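Below is one structure, written out as structure tokens; the observations come after it.
Every protein chain of the complex appears in place save one, which is left out.
Moving on, here comes chain A:
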């Protein structure tokens, strides 16, 4: 007996012959479509030629008596893949298993705070190639972007983002200090960032002790070790 998925889609658009292998599989109990979802599905799946009517909507076909939403796959037995179980459960809106739900969510949240290193997050997500990931890993230093102070002297291969503020501009920016070699290139870049000329601005920075100093007095290397934040002042003052 040919088994059809009783859908009102016109499958005649496909030129291949209707080959449905579902009836080879030992049929499970008829699976109901539950409309607990916010987004209703209007179609019903039928299994083994029995159409599931709307009337059956409220009946519990589950023999073991305990009713819960059955996901639209074959019943899973002996599945020892916890990741998959979590995802399956996550699909259901009416979820008794809120804890598992949180686990899945936290996996993603966890990913968001990590570097591109996928070891701690979802494998292969986001879909960025390893050559780009290598780049990303290089740009991300050990810490977050807030403070400076890259741990090694030659921080070329890591990035060192510090906040920059321009006097009179409300929005702060960030800049990767590791892209620069000297006060000259740094000031030049910062000035451009805020649409000013080199000559019109004075660069100041806050060091580890919290003091605000004029940039340029100490060697670049020492500056890099101690800088926390930057501020551009208008040099007319």
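Side notes on the structure shown:
Note that a contact is a pair of C-beta atoms (placed from the backbone, for glycine too) under 8 Å apart; a residue touches a chain by one contact, two chains touch by 3 or more; residues count from 1.
FYI, contacts and distances are computed from a predicted model.
The chain that is not shown carries the UniProt protein name "F-box domain, cyclin-like protein", picked from "Dynactin subunit 6", "Proteasome subunit beta", "F-box domain, cyclin-like protein" or "Protein TRANSPORT INHIBITOR RESPONSE 1". The missing chain lies against chain A, touching residues 3-5, 7, 9, 11, 13-22, 24-25, 37, 39, 41, 43, 45, 71-81, 83-84, 87-88, 91, 108, 111-116, 118, 122-132, 135-136, 139-140, 144-145, 161, 170-174, 176, 179-182, 184-185, 188-189, 192-193, 195.
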